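One chain of protein is taken out of this complex; the other chains stay put.
So, subunit A:
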Amino acid sequence: MISVMTKDAVQGAAEEADQAQSKKGLKKQQKEAEKAAKKAEKQAKLAADSQSTDEDDFAKDRYGVPPMVQSQQKLDRVLVRVQELTPEKADQLIWVRARIHTSRAKGKQCFLVLRQQQFNVQALVAVGERASKQMVKFAANINKESIVDVEAMVRKVEQKIESCSQQDVELHIEKIFVISQAEPRLPLQLEDCVRPEGEGDEDGRATVNQDTRLDNRVIDLRTTTSQAIFRLQSGVCQLFRDTLTNKGFVEIQTPKIISAASEGGANVFTVSYFKTSAYLAQSPQLYKQIAEDSNTHRHLTEFVGLDIELAFNYHYHEVIESITDTMVQIFKGLRDKFQTEIQTVGKQYPSEPFKFLEPTLRLEYREGVAMLREAGVEMGDEEDLSTPNEKLLGRLVKEKYDTDFYVLDKYPLAVRPFYTMPDPNDKKYSNSYDMFMRGEEILSGAQRIHDAQLLTERAMHHNIDLEKIKSYIDSFRYGAPPHGGGGIGLERVCMLYLGLHNVRQVSMFPRDPKRLTP
């Protein structure tokens, strides 16, 4: 209306247009008035309704919002897990605590999908002798993602409920209480987060991009896909630990705040430490360059490292065998115990099952270079593998040997850190190796130099200030056994095992040069 009045003040040629405008404005005004009247009417009706609710609702003790749980009482109530709602529980009256995943009211009944972690079950409130009209209405109006306590009868269903994990039963709700109310508007919808890539575009439905999901990570972590990813990740840690414990390894904790940046101060995080400064350790091993400013699909600035270091008897291949066996145990454990999780993730991000050989395939660097050259790649003998070439080699290896996991051994000495043991047969090469999953590096390792003299020589060859690594070199002066090891990135292992594209999907709260929250 205001716009019409100001326009009236304008004269001349614009007048005609203004009249049209004011006509439009009038119509608009009229419509709005109608709308407001309708709204008022509705509200009055609602108020009347709720009044009548209070008056003659026989079920008013069976629903509502109880006082906040402040540990006032210790109920004997047993809350059954959604996962356990199977036909064996049929015709039992049980309590469940779950989230409202979706709700759909239809006349005298309201269907809810109750979710608990990656499991969900259909529930139903219907007007009858247990539930009143008002109760059904209350149930239908509970905001999505609110947490509710529900008392319900488990009933078998004739037709499988395809949309739920518990397909053979549904819950007939007798009581429903809101334990924690969610806000009515969610920053993103869970269904949009789990929609397979590309599927949303076809039928015009929304998909949520990675950044928005990470901004609202608490909600994104509730999706079935995220739930499955982090269960599997926990499985990787568990399997890693169990396998190594069985092999007689000892778990150690190392300081993460160190006095000197191993890389001479470049590209590390500095922290102020009382009156001086300290650095964040990049790895329990020296020289891991993770504080680099890389924004890629596979780099984070903070990651979980699984490191192994072991003494061997005569040949560093003992170390390789020990590590590859550990990896194979992890792959087998995941395959055998986490099939549900793997399939859940596969629904959103389809990929081929992870393949590996036993014993693990070990190729030498020069064989790898030969395979690449045969595929038309031009590279020098002692040149490091570029990322595209790494991936291509992974493809060639998969085609030839049908494995997604292999070891590339005997890297050129020039591309490895100073503490890498040179190859006794060829000075150009070294006793070092990388391990690859689906063509991407997950582990870098080597036989380390355990001789202080040789270590000093190699450090000088690399122009490293001996003063800065004095304590490291000195530690080898009092007898050190030959040893080797390697560090694995937990997130990368999960990402590549599942065939995902971005390491942020497997990091619960990812940190990269552009992201410090949440």
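Following the convention adopted for this analysis, a residue touches a chain if its C-beta (ideal position, glycine included) is under 8 Å from a C-beta of that chain, and two chains touch if they have at least 3 such contacts; residues count from 1.
Criterion: contacts and distances are computed from a predicted model.
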Worksheet item: Which choice in "Light-independent protochlorophyllide reductase subunit N", "Eukaryotic translation elongation factor 1 epsilon-1", "2-oxoisovalerate dehydrogenase subunit alpha" or "Exosome complex component RRP45" gives the name that UniProt lists for the one chain left out?
Response: "Eukaryotic translation elongation factor 1 epsilon-1"
Discussion item. Using the document's definition of touch, tell me which of A:Q109, A:S351 or A:T456 contacts the absent chain.
Written reply: A:S351
Worksheet, complete the sentence: Of A:L396, A:V415, A:A452 or A:A480, the residue that touches the missing chain is A:L396
Practice prompt. Check each of A:K89, A:R115 or A:R438 against the chain that is not shown and name the one that touches it.
Written response: A:R438
Discussion item. Touching residues of subunit A against the unshown chain: what are they?
Written reply: 350-352, 374-376, 388, 391-392, 395-396, 398-399, 438-439, 499, 501
